[in-house]
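One chain of protein is taken out of this complex; the other chains stay put.
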Amino acid sequence: MEHAEGHGHHITALRTLLFTFLALVALTVVTVITAQIDLGAMNVPLALTIAIGKATLVVAFFMALKYDNKVNFLVLTVGLIMVVVFVVFTLFDTAFRGDIDNVDERTIDQIERIEAAAKG
Amino acid sequence: MSAAQTSGVAVTPPPVHYLNHDKSIRSWLLTVDHKRIGLMYLVSVSLAFLIAGILAMFVRYELMAPGQDIMTAETYNKFFSMHGIMMVFLFIIPSIPAVMGNFALPLHLGAKDVAFPRLNLASYYIYVAGGILVVVALLVGKVDTGWTFYTPYSDRTSDAVLFMTMAVFVAGFSSILTGLNFIVTIHKMRAPGMTWNRLPLFVWGIYATSIVQVLATPVIGITMLLLFLERLLGIGIFDPALGGDPVLFQHFFWFYSHPAVYIMILPAFGIISELIAVFSRHPIHGYRFVALSSVAIAFLGFLVWGHHMFVSGQSAISSIVFSLITYLIGIPTGVKMFNWVATMYRGSIRLTSPMLFALSFLFLFAIGGFTGIALGVLAIDVHLHDTYFVVAHFHYVMMGGTVIAALGGLHYWWPKMFGKMYNETLGRIAAVLIFIGFNLTFFTQLILGSQGMPRRYFDYLPRFETLHAWSTYGSWILGAGLFLVMFYLLHSLFRGRTAPSNPWGAATLEWTHATSPPDHHNFHHTPIVTHGPYDFLSMSKGAGDGHFEEGSIEAVPSGA
Partner (left out) sequence: MASSSPATATAHADAHPAHLQHHFVSSDQQFDAAKMGMWLFLVTEVLLFAGMFVAYTVYRVWHPEVFVAGATLLNPWLGGLNTVVLLASSFTVALSIHFIQKGNQKALLINIALTMAAAFVFLVVKYFEYTHKFHLGIFPGENYAYADVSVPYIQQFFSIYFVMTGIHGVHVLIGIGLFIWLAIRAAKGHFTSEWYTPVELVGLYWHIVDIIWIFLFPLLYLI
């Protein structure tokens, strides 16, 4: 009901589609080349950034989300937020596994006695 | 589908409606009518509830005294696992959305059907396929993992787990399709004038539920697939013997299964909002807060899964974050509870059987919610984890919350579904019996848990015997109440009084604009919505365009 008339669908121009495709191929070449160079810690973020850029191009132009109903954009955004939640909240655990500092075979009483002995 | 002839024909002596416009078996099995699909779900889901409930009765009977009474420990493990798996995946998750959502949602919106009727039917048969796989797994071997399938035990135990993981995968697919269908229906199929602020709160509940179904269920899909492949090909994602991390399985599992708790409870909230407003004959207090708190719960529900894993060995920072957000869930839930109570204040309360179920819900869910907050506290959870306290807590939420609300909803919509009134006196007796039986069964378990009785154990120390025995007695009362419901509802189909189109004096479209049972295409004319879902005042003044007859309300309580 968002469209008033019957022929309201956006037709993406051939030029736009072609340029999108060429940009995608170019970015693929860039990512292959940069991956061969050792950039230290930067390799992973760079490759991911390029991949996100490529995915954005596909979504915006090939899938025509740029011209589409806003609600579909909302659907995708909420989905992507959940992916981020999934990754980040799992990493809260796995990246910090074993950070409980009071895990000790000795009892508190034993520890206190040893510490007291060390002091005195 | 020879549907064309029904609705156009002038309706005289034998009223033609969706149940009888075409009586062939084929017209049922291949129907794309959301109301019929809802009823087919009702039958299947009730069957799953019956089987899983009987399993629970056996488990309770075995636990009445220490030591082996009627079954071996192995059978016991199998029974409680089957009880959990069937209740969760075949009963509670599809219960309210797929039965009452399918039946009532398009009616609430003033639509002729859901957005994708054929997908809806497909989703039903996918559910049936999932159910068949569960039965196959049951016959092939023993599934004794509980409903949680924790690795590494599920990597080692019987191969029947393979079938069970596939069953969960398939049933999940059905759930996704239902949720997807409902979201699109709510967005695109509303009748003219049905703005977002005029949606009945049941629709908001279903909307929030569907969001969770669509976003969370794919993760249980991939989890089950990975577990399946791990058993089949020995990929080592979760198996510590192959370098995997079993705690990662728990993250995957609870990323779905915690939000799944909200798949179960959010539609129940929706039903309760309807029942409280209609039977208090008072517009719901704080409509927008009740509506949006459902959506808030749906999203917050994704951020708390780690509270199931406080003692799993996950990092402390993780436990703290998850515990903190768990408290936050209490806020939108509290908003709902207070608004329901406020709605009743100065309302004209009628204690019909649906309302009795709604009132039981308020009481039982409050206990379920508060014990949940207690379990979200890190230090307390270390003490109570994997005890009967947890078992009692989630039964207060799942059974005391969802099942009681589902029963309330079923009693509420029964006249609309079948055009028959059930016996009101028996309905009230059943509601009271269920309330008493439930509390006797599970409040004892709260005490047992706080005293240290571990869950899933076959045997226990003699000092727990008294409370276990009382819990088992409670389960008999509870079972009797549920069988009573089954009896008088089935009885009403044959002997029940004919229901008027609006026996409760409700203001939503299925009561004001549709006959009981509704026409094949729901409405004779597409409704034009001019007022809110709880605008009882303008309705009784005749300002609305419904055909609600004053007096039919009184007819119900006295006509038992």
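Some points to look at:
Chains here go by letter, A and B, matching the order in which they are written, and residues are numbered from 1 within each.
The criterion applied here is as follows: a residue touches a chain if its C-beta (ideal position, glycine included) is under 8 Å from a C-beta of that chain, and two chains touch if they have at least 3 such contacts.
All figures in this text were calculated on a predicted structure; none of them were measured in a lab.
Looking at B:L39, B:V214 or B:L364, the residue that reaches the missing chain in the full complex is B:V214.
Across B:L229, B:I331 or B:L461, the residue that sits in touch with the chain not pictured is B:L229. Within the whole complex, the absent chain has one touching residue among B:L105, B:V143, B:M164 or B:L180, and that is B:L180.
Within the entire complex, the positions of chain A that touch the omitted partner chain are 1-3, 6-9, 11-12, 14, 17-18, 20-21, 24-25, 28, 31-32, 35, 43-44, 47-48, 50-51, 54-55, 58-59, 61-63, 68-69, 71-72, 75-76, 78-80, 82-83, 86-87, 90-91, 94-95.
Contact between chain B and the absent chain runs through residues 1-4, 7-8, 32, 111-119, 176, 180-181, 183-184, 187-189, 214-219, 221-223, 225-226, 229-230, 233-237, 242-245, 248, 251-252, 521, 523-526.
Keep this in mind: only the chains that are shown with their structure count from here on.
Rounded to whole angstrom, the centroid-to-centroid distance between chain A and chain B, based on C-alpha atoms, equals 34 Å. Looking at the complex, you find that chain A touches chain B at residues 1, 71, 78-79, 82, 85-86, 89-90, 92-101.
By the touch rule above, chain B contacts chain A in their complex via residues 187-188, 211, 215, 219, 245, 247-248, 251, 255, 302-303, 305-306, 309, 313-318, 321-322.
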